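All protein chains but one are shown in place.
So, subunit A:
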Amino acid sequence: MDQLFDFDSTIALLSFPAVRTALVAGAILGLLAGVLGPLIVSRNMAFAVHGTSELSLTGGAAALLLGINVGHGALAGAVVAALVLGLLSRRSSEHDSVIGAVLAFGLGVGVLLLWFYPGRASNKFGLLVGQIVSVEFASLALLGGCAIGVLAVLAVIYRPLLFASVDPEVARARGVPTGTLSLVFAVLVGVATALGVQTVGALLVLSLMITPAAAAVRITANPLRATVLAVVFAEVSAVGGILLSLAPGAPVSAFVTAISFLIFLVCWTISLVRGRSRGVATAAVAVPAVPR
């Protein structure tokens, strides 16, 4: 247990370039996840993110078999998955079942591809739980480039996308191309998810893409404030998780998920307490004050 919070060894480890690279990667990912998160939550896309992240594994497995960069394969897999899910489920009522069907099939293909691979796949396949400390400079450049691309596209489509996400019927009436926007957004989410898969792993990508935003929207209905809070929460989870994992040498994922879930619990409690105090306030108005 002493090992868990060893301040000196954390400082010592910070001097390693690999550790710094990991921190930068975590920070970029936190920013991306925090900005996209509230829109994902508004559009009820948590399961789509989960599906996309797992299907990026299939892309990674295909890349492994073809002898190309696993990260590029995962990215391609996630984008294809996002497009397929977006095209197949134009009506939100079909979303969950379509994702379930595509997800199961895609993972099956992934398993088959890994079975074809002659070597020991687990050595090169850190995609399930992530290996952020193994992020190389080349991957960091890819991560940064993709992040800038995603944020730039998002900056252009942000307002109509928000309109289409929170008020689709009127947005359509006002001429917002809601169908096209939801496909573009699915691809942005796919790219961000694939990047997340490579750092925190497919199984835990939800903890950065969903949990901070889900926490933020519990305590504010202001879209701008929700985005700022989600970025802060995601940064604290990602960077904080990496820092805490250094001294014990424990898996990053465990810390990232723990921190983001803790933040979620706090926000959830705040919203509960607020709801209760609002009820009390209403009751106080209803009951006339009795003079002593």
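The rule is simple: contacts are C-beta pairs under 8 Å (C-beta built on N, C-alpha and C of every residue); 3 or more make two chains touch, one makes a residue touch a chain; residues count from 1.
In this section, contacts and distances are computed from a predicted model.
Visitor: Not counting the visible chains, the remaining one has a UniProt entry; which protein name from "ABC transporter ATP-binding protein", "NADH-quinone oxidoreductase subunit N", "Glycosyl transferase" or "Carbon-monoxide dehydrogenase small subunit" does it give?
Guide: Choosing among "ABC transporter ATP-binding protein", "NADH-quinone oxidoreductase subunit N", "Glycosyl transferase" or "Carbon-monoxide dehydrogenase small subunit", the correct UniProt name is "ABC transporter ATP-binding protein".
Visitor: Quick one: which of A:Leu23, A:Val41 or A:Val150 touches the chain that's been left out?
Guide: Result: among the candidates, A:Val41 touches the missing chain.
Visitor: For the chain left off this view, which of A:Leu162, A:Met209, A:Leu246 or A:Ile259 is in contact with it?
Guide: Touching the chain that is not displayed is residue A:Leu162.
Visitor: With respect to the chain omitted from the figure, which of A:Ile99, A:Ala226, A:Val252 or A:Cys267 is a touching residue?
Guide: Only one listed residue reaches the unshown chain, and that is A:Ala226.
Visitor: Considering the whole complex rather than only what is displayed, give the residues of subunit A touching the chain that is not shown.
Guide: 38, 41-42, 155-160, 162-163, 166-167, 169-177, 217, 220-223, 226
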